[in-house]
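For this depiction, one protein chain was excluded, whereas all remaining protein chains were kept in their positions.
Chain lettering (A, B and C) follows the sequence in which the chains are written, and residue indices restart at 1 in each chain.
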Amino acid sequence: AKPAASEAAPAESASAETASSEAAPAEKEITVAGVVFQEDQFMKLMQKGYEEAAKNLGVKCMVSNTNNDQAKEAELINTYVSQKIDGIAIAPLNDQSSMQALKAASEKGLEISVGNTKLKDAPFVCGGYTSDNYMLGQQTGEMAKKFIEEKLGGKARVAVVQFKSQLPTQSTERMNGFVDQLKDLPNVEIVADQDAWMQDQAVQVVGDLLTANDAKGGIDIVWAANDGGTIGAVMAVKNAGKAGKTFVFGTDAAEQQVAMIKSDDNILQCVTGQDPFQIGYNTMEVLIKAIRGEKGEYGKETIVPGIVLSRSDIAAVDAFATVLAEKTK
Amino acid sequence: MSVLRAENITKNYPGTVALDNVSVAFESGKVHAFIGKNGSGKSTLVKVFSGAIEPSAGCFYLDDEKITLSNPQEAIEKGISTVYQELSLIPGLTVAENIFMGRLPMKGPIIDWKKTYEMAQKILDDLNVNISPKQLVADLSMWQCQMIEIVKAMSTYPKVLLLDEPTSSLANHETELLFEMIRNLKKKDVIIIYISHRLQELWEIADTCTVLRDGKFIGKTIMKETSHKQLVNMMFGDVEIKTRPDDLTVGDKPVLQINNLCRKGVFEDITFEVREKEVLGIAGMLGSGRTELLKSIFGADHFDSGEIIFKGKKITNPNPVKMRNAGFALTPEDRKNEGLIQIMPVYGNLCVASLDYIAKGAFIRKNKEQEYVRRQVKDLQIKVPDVHQPVSSLSGGNQQKVVVGNWLNTNPQIMFFDEPSRGIDVNAKQQIFQIIWDQSRKGVSSIMVSSELEELIEVCHRILIMKDGKIVGEVKPEDVTVQDLYALCMGND
Amino acid sequence: MKTASFNFQKFLKTYVMEIVLVIISICIAFSAPGFLTAANLLNILRNTSLKGVIAFGMTMVIICGEIDLSISSTVAMSGIITALVSGKLASAGIMPMEYGVILGVLLAMIVAALVGTFNGWVRTKFNIPTFIITLAMMNVLYGLSAILSKGFPVTTLPAWFSVLGAGQIAGIPVPAIILIIVFALIHIVMQYTKFGRSVYAAGGNPESARLSGVNVKRVKIVVMIAVQVLAALGGIMCSSQVMSGAHNFGKGWEMDVIASVIIGGASMNGGIGKVRGTFVGLIFLGVLMNGMTLLNINEYIQYVVRGGLILAAVLVNTLQSVHKK
Partner (left out) sequence: MKTASFNFQKFLKTYVMEIVLVIISICIAFSAPGFLTAANLLNILRNTSLKGVIAFGMTMVIICGEIDLSISSTVAMSGIITALVSGKLASAGIMPMEYGVILGVLLAMIVAALVGTFNGWVRTKFNIPTFIITLAMMNVLYGLSAILSKGFPVTTLPAWFSVLGAGQIAGIPVPAIILIIVFALIHIVMQYTKFGRSVYAAGGNPESARLSGVNVKRVKIVVMIAVQVLAALGGIMCSSQVMSGAHNFGKGWEMDVIASVIIGGASMNGGIGKVRGTFVGLIFLGVLMNGMTLLNINEYIQYVVRGGLILAAVLVNTLQSVHKK
């Protein structure tokens, strides 16, 4: 997949349409649910997107969190089905194991839209805005490749930090996206591949890797597959006094990553972030529209490309930070 | 007729030889007393017979069949039934369930509850025990538990009945009930082995007497042909039995005054005083409220009304910390659960109450601690190879000495002894009495509760009689005989 | 009248948790209209059932004075084994998935039973607390599950398999039926069989039980097996609900399971507890979660409420039993 930015639904036009559908009179009250799967900043913002869209479109919205528990996801969907609500906007836990319960719900007449995680072959979905995890890895990977070629003379020892124990599919796709970009560089070597997705965990694991590799030529690049890993990796490099020797590339962007990219310690080079609020907003919007009869193409999900934030384009970083600050209020 | 015969049984524990090559035989239709001082190995031999432990060497036979047991279940199946020295009922279950534990009557795959209760009721009636089979054991008092233990052991209609100090927590009339049961069993040709430290009762119930000393078999005698003195000689070699020395005096000043102390349903309107150097006894039947009274005064349990005046000062809201600091000490009746910390080493147990004394500020002074420990081990003649061993590895009597030692280390001004001689041998008892007297000479007052009335007469200056939670009388030991005292306690007016 | 008031008191004591449950339910029913519908109540029962079957096993374990933290990994492992066996047999052409999955279920149960045997054996042989044995086992099984599934969900399950977790019989969800059956079974075992009473004895005072001829070791091993097999059942039902097995299923369930047992009045010290109580505890937690979802309560507040109510429930239980004495 190529970073085809054009595929993204323009947010402005979406909210413009809102006004017209809001005005539609004499309609029975619609209740929808917005489900996310984890308690982190990304999901929190996505949830806010759900709520904002529902508010703007004048429908009642219930939100919940499946907490990375596949059974809890099924339970929540069951509960919503038994409440006979009109539709569910969901960030599914897994592209396969989340299918069953959602399909059953759709058979019971609920509209389903998905955000963040693309489902495998789901013709019942009324629409969605999902990330292509491969692409998220790839976008950072391209920047890393450029960096290695320009700044490191094409030679690098790379460590990666994943979140496989937490979300194996997403993590692996991002990993592949990143690694594939470095494949044709003959002097790049992946020297370590470990799991650490929480900040504190990542600080320790990356710290260990840095000292342990000192004797073998050090680590030039650390790439982290998610939010916690990225922050932890940066802190580890900083704490080990390796700023300027080891450079971090990451995935996911939030306030702290923005500050790190803007920091003059020159550790974090680039992250690929997303706009979870917008993903949530759009996912909810497409759901409500389908419920109101404005059906789109079933089974089609729009891929939302990542937003590359790097030291070479501080203006973009600032723009991202401004939007983020507004949403986190 | 059947015979239980032990052959060269040896049991080694690290640092101790609990049984040393013991060979002895017990015939059916007789009650075999089994005695020896604390730590002589009686309980250990019983546990070998009951399958609770395996001997290090040797074996035993029942009717010439060699018995090897890998668990207590097999012993029960072979007809060997045991009442252990330490109570062993399950508090969360009913009396009936405890009696038939492991062999509840079934209806198909399901327990026949009706039959269980009927059977339990029947055996309770047979043995003349007035406790409902549906009661939870947790709600029973200590002596009721003891009765249930015996009922439980009897309920298997055993060939061999091992009783390890069954009377240590029974009062006289209950003991009498038990003896009645035992005599009945004797007629049924059962081998009965009976361990007790209450030598007096042996002539009443036993036919033969087997003596162990330091894990070795000393001899087996016919009860009727043996005198008290002979038995004691066998147990200890030579010891002298002391009586209360004459030099003990009682001061004039009251040390402790108790006024109208009440606790609803347990005791009421308790008023008495203890004077300087006085050894005050409290006699009474089991369940008369003595333990609760001592614990309430000591602040370990609450009371509803009344006052405690110590050296002229009223003590309000007592609690153990306060009372200990004021100079009180209490050796509880249940040493296993209330007196000792089983997993702690002996030295730790000797210094729990006296932590404030061995410490300077927050810190424990090791040399002071060592001094305190050494003093008690020496003075109380505690038999322990190494004070770093857990206290649980000591015999009952030595454990009791550790409890007393723990409190002597606080230099108390008034000591409460609750059943200080329960389950300890004559020699150790004498030592404990000696300690009480020594304390008196040093100006310490004591209150001693005991179910062995002759002990109270031997030890105390004055005896209060408690019945159903009330003080019903006061006597001087020199004025009464054991029989008088017993009658007063029973209160058959 | 004296007798009447006495009976009322006794009723209050015996059914205190039930009464609290009813009060909470009434409160929720007033604020959330969708709560008191047959569909929703059945839904609560269904949602409760996966953890529920495990909780009944855990009740035995806790009464026996032990604990099992490894059930969460067993949940994951059994789903994976079921799906893998059914998939492999089909792809090897030995047996279509429709039948193969049954062998998968059996194998999952057998493996769980072996895990339980191991836990129990280590407990009784070396006298190591089950808390730590099963904590270690939780890690081991989690890793093994992930290795088995290579970290990805295994979805090779036949369509009919979804009956176990999502089917209905006469309008009643199948998992709810399974829950009731397991409840009845374990209730009977604990109240009316020798084994059940031995569990109480072994938990109440192991040494006394041993001296009374109860084979305490065997009892402990058997309950450790039972909870594992029931965890496998829960895991299989979970896999059936989502038609796949993955190594991160069941994570954190042990805490909910233990919480419902304790809310139900069992004592962590062993010897005390009732299967019926656990049922109430389960429904209690189920109603709470469902109610909060319906009332759309903020998820963070949900944690606070949940924690507060667990504490309150245990408090009520304790005060009531102190009162009893």
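What to note about this one:
By definition in this document, contacts are C-beta pairs under 8 Å (C-beta built on N, C-alpha and C of every residue); 3 or more make two chains touch, one makes a residue touch a chain.
The model shown is predicted, which means the values in this text are computed figures rather than measured ones.
For the chain excluded from display, the touched partners among the shown chains of the whole complex are A, B, C. Among C:Leu106, C:Val140, C:Ile169 or C:Leu185, the one in contact with the hidden chain is C:Val140.
If you put the hidden chain back, the residue from A:Asn176, A:Gln204 or A:Thr302 that touches it is A:Gln204. Along chain A, the points of touch with the absent chain fall at residues 39-41, 44, 164-165, 191-195, 198-200, 203-205, 207-209, 211-216, 231-232, 235, 238-239, 254-256, 259, 328.
Touch with the hidden chain on the side of chain B covers residues 14, 298, 300, 320-321, 323-325, 330, 332, 337-344, 348, 351-353, 355-356, 359, 362-364, 406-407, 410. Listed for chain C, the residues touching the missing chain in the whole complex are 122, 126-129, 131-133, 135-144, 146-147, 151, 247, 255, 258-259, 262, 267-269, 298-308, 310-311, 314-315, 318-319, 322.
Throughout what follows, only the chains that are shown with their structure count from here on.
Hopping across touching chains, the smallest step count from chain A to chain B is 2. A comparison of C-alpha centroids places C closest to the centre of the full protein. Contact counts per chain pair peak at A-C. Each chain gets a centre from the mean of its Cα atoms; the one farthest from the centre of chain B is A.
Chain A and chain B have Cα centroids lying 72 Å from one another. Between chain A and chain C, the centres computed from C-alpha atoms are 34 Å apart.
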